[in-house]
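Worksheet for the structure shown next.
Every protein chain except one is present and positioned as in the full complex.
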């Protein structure tokens, strides 16, 4: 099976879907000739031409809004927001329009659009190239939000997102782009949106997380295993709507739960995960529901000292896991 | 003490603050001659003139952005978003700019601005005149979000918001505007932003909520009291950042907690409240943390059948409170 | 013999009569809705009154079997011309389950009907502009001949989405026609406190497209400029911006009281140019709208409206639990 990086999995999924369905097209800033600032659309302009890999003007609300219109007609736009931080001008189009289209038209119209955006920190990107923005959207019925953690998941979930008949926000961790590599089958598989995935079986503690933090948890779990502590790790994969069943099952399994996000803590999506557990399996718990998250400051600073202080890493995760195991 | 409606308390607070401080001014759509579509700024144009009660062009990002600029200079703008639903085009200015200004400038610049917006349903407003939008903003450090439940709180908290040196979102329940009346002192009092308020003391169950739902809970509590069930009711008042101490105290007090919001359930701010409780006082609980909320659909429909189905009301609250008491 | 104005535009007598009928139906439906509102039967009305000529003139210049439209809340004239029926509009006014726009989920004026290629609209103004641009992009990509047509108020042309949408259309030379129905007010705010340019059409230059200001009380004049814009679009010459100057004859909506911000005299003055009257005069002068035709039309419209009202009033609401339907695709 070929091994590829997280970003190569993105490019592969895009290429395959564009080959498979002529209605699929890409639009965004610098996605064409340049192939994207991270090169996620590398080579697609050359293969599919300017009409299907469209460099748009610098205007995110138009990128989302034009995509919505094209999707209503029956196209399958894949819009790129250059950084997740720059999705903010498009919030009205995403929340008021894309998310509500099917509902408000009583199932008459729909928006089969995917919006991709690189999120996350640890890349010296400072306040506006490091944010986790998912919580802003993770309370909008009509939207789905996917945040994959591995190249394998990226390919299967991005393909599923593009084929989905409802709008999907697809957040890719920009530090994972070249850091993470993994086996990715050549065949045309899709993975189910809305389903969490057990990334590691264990009996002692349960870690529920998503995105890059899955890897930090897996790394920490290996260390803990050396000391006989076995962590069960659930990767949410779709963070809205959440896979309640999987969350409840994972929490019950060990009775000790650690939730991790790279986002600031208060109001992050792991609050909802905690609420689901507290609602459904409170009496299965042997420890308070722990949350490990970024500090409640606006975003990650640029200076390395402060960036490191904010950013999640394997050491912080390991410590939290040990603390919980010892509880 | 004079009795006034919820909206009169808004107008009174605005008037008093404009009298008190020349830097305070109002901007928004139809706030001038018309006195606002709900008449929250009624009479202010006549008293303070066009320059301080500014009818802006129909452009919310400009309303927020111009307000931010004026606030950076040292003015104290009070911006009105005509409906909370129409704050979406201003999200970039609010989240990227207002919320992060102090932090990103290392305390050099600040944004002493208040943004008022009527939210909430039950007024035949359909999808886009009924929403609770607070969850979108309730994960943005640098912002404060106030959602008062009584005329008394409105006056004291709106005055505090206007005097605050950081940006405050002030959401007013539009159905409360004329429905709720209460005593409001004539003097110049302010209430602390960031503090929850016990609206009823009780020993059997704890209800934590905010906004109009506080009244539904109080009404239901009276009925329950007839059956000897005593509800403790905590009004969050500031929903971001949350008053953790008060939440923990209220939860511990009875060990049985019901959280209520008019918003859709998943991703609403009561998820964070549940998480705080599950983190800090799990073993003080005698029942799972219950949540009563709107269904996870995009927003409230127009037809009365469906609006009623979605909208929170005293009956739904009473039932949930009884169920919890009987747990 | 000199040609009549409508003949100059290749419009037959039947066609202009049909235009008039559509305008009149819109007006009468709207008036009925106000009555229903004032008698407590429907919670909300937002009017087309004063803008019928612009709406119907424009719609008739489009290909009503192929073009896509993204109307705004006042466009009863446009959607009637595109095939929505009086009955359907009444179902929407009463918020009944069979309302094709939204099944009673949205307020009236939030049009949408896929079979007639009417994009679903929302309340936040101007969001429909990029949607129409997106449909036009699809037309270009798929090499189809249709155009898209989008409308909005002059106040709404101050939203960022107007700028972003029109620039996108201009850069990619897309077949989209934007018509701003300038009715002089955005709720209470008059044009000069709302828009900095002399005319909305002045903005076109910033998007590399022609901008035309036209008398929105003259359906034939509007017909002509939209026709030209459509021809340009289908020739691949790109988008156009049209400003139809009208006047809002009613309050902003049934929730508004316009006496607090505009003079009665101003409204009276504007009524002199009411297109429903002036266009009728034109048709009478040209012996198209004879007394007997007028009588027949009025009877027909009254009947349509009565039937629509009765039908809608007696129709069922959606079930309470229908609230839960259609958040996502149901398979």
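Points worth noting:
Note that the chains are named A, B and C in the order they appear, and that numbering of residues resets to 1 at the start of each chain.
Assume a residue touches a chain if its C-beta (ideal position, glycine included) is under 8 Å from a C-beta of that chain, and two chains touch if they have at least 3 such contacts.
In this text the structure is predicted, and so the values were computed from the model without any measurement.
Touch, as defined at the top, links the missing chain to these shown chains in the whole complex: A, B, C. Only one of A:126, A:225 or A:282 touches the absent chain when the whole complex is considered: A:126. Only one of the listed residues, A:12, A:61 or A:261, touches the absent chain: A:61.
Here one chain is not drawn; of C:162, C:223, C:247 or C:279, the residue touching it is C:162. Shown as candidates are B:34, B:100 or B:265; the residue that touches the absent chain is B:100. Interface residues of subunit A facing the missing partner chain: 29-30, 32-35, 37, 55, 57-59, 61-62, 85-86, 88-89, 124-129, 295-298, 301-306, 308-310.
Residues of subunit B that touch the chain left out of view are 25, 51-52, 54, 56-57, 59, 61-62, 64-75, 77, 89, 92-93, 96-97, 100-110, 141-142, 144, 164-166. By the touch definition given at the top, subunit C reaches the unshown chain through residues 158-164, 166-167, 169-171, 192-198, 202-203, 205-209.
Operating definition for what follows: only the chains that are shown with their structure count from here on.
Chain centres computed from CA atoms place C at the largest separation from subunit B.
Between the Cα centres of subunit A and subunit B there is a gap of 30 Å. Each chain gets a centre from the mean of its Cα atoms; for subunit A and subunit C, those two points are 41 Å apart. Subunit C has its Cα centroid 37 Å from the Cα centroid of subunit B.
In subunit A, 61, 89, 92, 96, 100, 103-104, 141-142 are the positions where the chain touches two or more neighbouring chains simultaneously. Counting partner chains per residue, subunit C has residues 102-103, 105-106, 110, 122-124, 160-161, 327 touching two or more of them.
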